[in-house]
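One chain of protein is taken out of this complex; the other chains stay put.
Then we have chain A:
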Amino acid sequence: MTARAVLLTAAGTLLLCCSLAVAITIGPADIRVADVWSVVAAHLGLGTSESTPIRDGIVWQLRLPRTLLAAVCGAGLAVCGAVMQSLLRNPLADPFVLGVSSGASTGAVVVVVLGVGGGALSVPAGAFLGALVSFALVLFLSHTLGGGTDRVVLAGVAAMQLFSALTSFVVMTAADAETTRGVLFWLLGSLGGAGWTDVWMCFAVLAVALVVCLSYARTLDAFAFGQDAAATLGVSVARTRLVLLCVTALLTAALVSSAGAIGFVGLVLPHAARALVGPGHARLLPVTALTGAVFLVWVDTLARTVLDPQEVPVGVVTSLIGVPAFVAVLYRTRRVR
């Protein structure tokens, strides 16, 4: 890493911590940064809290897990996008655009609504299976269609439509009215139901995924000129693809089962991070994760306060931001060609 990258990573980490602390204070209940610190310190066993039990509950049970989950989701989705874009040589790749999130949603809904499986881990496991199935479908379709940039995106559209339809079908036929409302809200992408279990599970998966992806950083660089070029640079293409596609599917599944399908974070943030630190993945992946985390913390804060007391699903806000960015990337790839 260069000095610039170290500096940016440090600055990003600091910015993320500040964003977390400030974002927690924003909301209907009046809470100051000092309250946040004292509650967190008390729960970590460092001193006693001077806050009331209500404030303590708001910080520790509601806002802190939610804000942390926003950070983890933002980081995870952005890293998934960066890895997919490099691996598929496609600037438009992202778990949402390629239909992987939709597949994960279907898998999760099948477990939640139909009660397939059972037990604590079955929702993420269902999401993982759904993500793998849709990823495999997209890759198979795009491969047999000729493998161009546009083909991958079109295959993604097909998969997204198919799995959205399947999800709606399962929900409409099997769920009661209340479950339906909850599922539909979650499908749009929402951090409202965040609890500590979600935070820990997503954080663990993110940590593992980040370590695996970083150990493949140089390998990802080698994909810049395509698979054959990567192979002649000593990369075993098939193994790399298998490992990284499984890791991104797993990460997507964990995030989707906790927060629903939040779109476009993975598409937009890697481009922003590349503009900051360039295309080398050893620098790009940490900076992508940090920018994604900061981004989603603030977007979620916006989503839960802009129509206060009503809440906008965070996926709606990311789509409103992401679609213009998607179009901008389309225009840019047209110029390059």
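Here is the rule we go by: contacts are C-beta pairs under 8 Å (C-beta built on N, C-alpha and C of every residue); 3 or more make two chains touch, one makes a residue touch a chain; residues count from 1.
One rule holds in what follows: contacts and distances are computed from a predicted model.
Student: When one chain of this assembly is omitted, its UniProt record names it as which of these: "Sigma-70 family RNA polymerase sigma factor", "Spermidine/putrescine import ATP-binding protein PotA", "TldD/PmbA family protein" or "Histidinol phosphatase"?
Tutor: Answer from the record: the omitted chain is "Histidinol phosphatase".
Student: Check each of A:53, A:234 or A:309 against the chain that is not shown and name the one that touches it.
Tutor: A:234
Student: Among A:91, A:130 or A:156, which residue is in contact with the omitted chain in the full complex?
Tutor: Touches the omitted chain: A:91.
Student: Sort through A:134, A:219, A:257 or A:288 and give me the one touching the missing partner chain.
Tutor: In the complete complex, the chain left out is touched by residue A:219.
Student: Given the full complex, what residues of chain A touch the hidden partner chain?
Tutor: Chain A touches the missing chain through residues 1, 86, 89, 91, 149, 214-219, 221-222, 224-226, 228-229, 231-236, 274, 278-280, 333, 336.
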